[in-house]
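Let me begin by presenting the structure, written as structure tokens, before commenting on it.
Every protein chain but one is kept in place in this view of the complex.
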Amino acid sequence: MASTVIGAGITIEGEIATDEDIVVAGTVRGKLTAKDSVTIEHGATVEADVVGGSLVVGGALTGNVTAQERVDLQSGARVIGNVKAARVTIADGAQFKGSVDMDV
Amino acid sequence: MAQTRTATGARDASDARIGSAARVRGRIQGQGNLLVEGHVEGNVTLRGDLTIAEGATVTSEAISAQAVHIAGSLEGNVTASGAVRLASGARVRGDLQGSSIVIDDGARFSGKLDCEFDLPPELGGASQGEARGRASNVSGARR
Partner (left out) sequence: MPSNMSSVTVIGRTTRIHGRVTGAVDLEVQGYVEGEIAVGGDVTVDTQGLVGASVRGRNLLVRGAVRGDLVGDESVLLEAGARVVGDVRAPRVAIAPGALLRGYVQTGDVEATTPRASRTQAAARPVVVQPVARAAQPIQRAAAVPVATPARAQPVPVAVAPKPAPKAQVVAASRRPPPPVVPALRSAKGQIAKKKER
């Protein structure tokens, strides 16, 4: 269980920052920063720049992404934005529009 | 709680009680405790504790006492050096100030609470502005 969960039905407009991990099942607009993993679940809507240790996206994400370790776009994910991470995976069935930078 | 030491001359000389049939208008001042079971209109200044029993009504601009316990109805402002408690049947309109304030679920209350404490620094800490008029409160606070 993640330390922070933004459940479905919750909308956060603004900045979120955590030293731990975070799971988003609801809506976030603004900015999202986590030291650990960020999970954007299927059904979630994130319109924010995301910075995290690692990022798993199953939902909709609009914004630029930077991860220390990796970014995984799962099947069903819809991502618009630039992704920057050492490792990036894009699963079959994920929609993605943007650039990938694995130069980190 | 009320009936003790009233009729007997043995009661604490500084204690007082205004019985349920009594109605007092005017200022009340005393060194000891006061139990109000009746009706009071006027300011109350006590060294001791004030108890407003269930069924009692007090209307006052200013009440000052040590501890204040309210189970009846009160309209007026309270300044207590000790604790203030509103029991669940209390009806109070006025501002309360005390070392601690407890409102039981079911009490009806409208007014301002003033209690001395500091918020965590993340939320602005002591926020001196709120402690106005009571320098002692702020003295130890960060600024």
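Labels A and B are assigned to the chains in the order they are written; within every chain, residues are numbered from 1.
The rule is short, and it goes like this: contacts are C-beta pairs under 8 Å (C-beta built on N, C-alpha and C of every residue); 3 or more make two chains touch, one makes a residue touch a chain.
Please read all numbers here as calculations on a predicted model, not as lab measurements.
S.K.: Identify the residues of subunit A touching the omitted chain, counting contacts across the whole complex.
M.R.: 1-20, 22-23, 25-26, 30, 41, 43
S.K.: What is the set of subunit B residues that contact the non-displayed chain in the whole complex?
M.R.: Touch set of subunit B with respect to the missing chain: 25-27, 41-43, 59-61, 75, 77, 91, 93, 95, 100-115, 117-125, 127-130, 132-133, 142-143.
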